[in-house]
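Apart from one protein chain that is not included, each protein chain of the complex appears where it belongs.
What follows is chain A.
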Amino acid sequence: MKSMYKNAILALIFMASFTLVACNQGGSNSGGALKSSAAEKVFVAPGEYDSHYAFISGGFSGQLSVYGLPSGRLFKVIPVFSVDAEKAYGFNEETKDMLRTSHGYIPWGDSHHPDISQTNGVIDGRWVFINENNTPRIARISLETYETAEILEIPNSAGNHSSSFVTENTEYVVAGTRFSVPIPQRDMAIKDYKGNFKAALSFIKVDPESGNMDLDFQVLMPGFDYDLSHPGRGKSHGWFFFSTYNTEEAHTLLEVNASQNDKDFIAAVNWKKAQEYIKQGKFKTMPANYVHNVYSDETHSTTSTNKKSVRVLDASKLPGLVYLMPTPKSPHGCDVDPSGEYIVGSGKLSASMTVHSFSKMLKAIENKEFDGEAYGIPILKFESTLAGTVEQPGLGPLHTEFDGKGNAYTTFFISSEVVKWKLGTWEVVDRKPTYYSVGHLMIPGGNSRKPFGKYLVAMNKITKDRYLPTGPEVTQSAQLYDISGEKMELLLDFPTVGEPHYAAGAPAEVIKGFSKKFFKLEENKHPYATKSEADARVVRDGKNVHIYMTAIRSHFAPDNIEGIKVGDRVYFHVTNLEQDYDVPHGISMIGANTSELLIMPGQTETFVWEPKQVGVWPFYCTDFCSALHQEMQGYVRVSPRNSNIKLSWSLDGE
């Protein structure tokens, strides 16, 4: 009897501890009932739309992918800096030049920071800008066509990392260099880095109508590493802030030698002042070598231009252009809150985070509260610009975004978490783990005056065991949090294309109205466009043969071609005659040493085929276009070089 009593107590204790464990799990890992509510929050019923767009950088894939939130569904991968055989980007005659640089054709790039154009500090949804880190370039992506519309190479830059952030009326998209280099480039000893290597911060003007980019001027800076940047907004509009590291100006074993200074800087650049200096002619025109590529939706082709000079303003010689704000321990992220008052510097090797005040900075400049200078650029006193410190928030702070309700959210790479804290009181409110080692985070509109503080996307560098294994290389991933409440709630993990380096997002209503359905055939100004089947033809010009071909459901015109000879260079200029939504046609030719074409309605694209063997070789439609897609094909007869077969072409024997 007694032992039964004892057993019952034991059982009770056991049960109690079990419940406790279960509760703990529910709290930290959103198990049980919580999980089902998270599922409801990310469920978008079949046929319904997501509420937000997210444009997620592909990092080392060189692309930009388009996702829906909250579902995390992938809609499109937009090729930007890397070739894409599926879309013929970088392969067809029309887009090859998009990847042309001063170093020649480059098939790959490292895309980093997308940012959406703004008007009055609010996301306007017209274009996405994104930087290429390796061979410095900035691209503009059209949100009408979801294609890369323009790529501008940046001279005097190397490791184009503190880019490509827009000012609040998209006056400028700004690009800063991570690596300093000899400017202009020259043959010199690496050990003479200090004092001789320089950095350039580039201000690229954006045409408010066309979006076309033009490198307006560069600010020449001391040879530090410029890591990230953000524009001032509201009261600080007209300024741009750059985080720096390696103010030691080390040139080898940077992991040690660039981590010695107690404080590096956030450089505050007054770009309105820069504009004045430009007007006064205080710039130097330096020879440079860079390439500007523009794609036209009318000619469906790229115009590539070599640029030979750049206007440079020397920060060391022009007073009032740049001020340096000491910021502890190699700051990485440099983020400006929606009001424009706070500039958050995330000292990645520091245990606390430093927040500067814009109004205090202006006062300190006025009162000349300087603490020396660096290469003639005034260093403001640390205490004079300091708004506050977030004490011990986590390990390895990287990036901060804002919800527009007075809260800031910072990612911590080393402690692998997102931390929510309050602007002004600097107190930590909440923290949630990420899986694992989060880099950037994105709140739609988080880099503007008007964030839409409902969702937060954390982009991780490592996933380890989070997904089914796929060999040594596992998927990269992002995580979605609901930040509408006091505490953050993890809703969803979703895999991404390439490394999800950074992202930009906005509510769907801001973006989706711009999307184009097809190109108007009557506006097609491609030099090799064929606007009706009656105009389809084949023209020989020496060894070059131009096929003016049309595609419409479900045939090509012409579809039988004879008189092609081994050694010819055959251009297939294919125009898609369709004028309806979502009816692309594809084409490829057996043995063509290039990609397929994927031609949108009203568009003309060209691939080149150099037949090497005698025979009759088929081509066909590669995009399942219609019920008769399998019948959409044709033949080319290839004869020996010395043959007398006349050039002829036909459709249905005519």
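Basically, a residue touches a chain if its C-beta (ideal position, glycine included) is under 8 Å from a C-beta of that chain, and two chains touch if they have at least 3 such contacts; residues count from 1.
The rule is short, and it goes like this: contacts and distances are computed from a predicted model.
**Q** Can you pick, from "Copper chaperone NosL", "Cbb3-type cytochrome c oxidase subunit I", "Potassium-transporting ATPase potassium-binding subunit" or "Branched-chain amino acid ABC transporter permease", the UniProt name of the chain not shown?
**A** Answer from the UniProt record of the missing subunit chain: "Copper chaperone NosL".
**Q** Which candidate, A:Q579, A:T594, A:Q633 or A:S650, sits in contact with the chain we can't see?
**A** Of all options in A:Q579, A:T594, A:Q633 or A:S650, contact with the hidden chain holds for A:Q579.
**Q** Of the residues A:V418, A:I552, A:M600 or A:V638, I need the one that contacts the missing chain.
**A** That would be A:I552, which touches the missing chain.
**Q** In the complete complex, which positions of chain A touch the hidden chain?
**A** Counting over the whole complex, chain A touches the hidden chain at residues 552-553, 578-581, 627-628.
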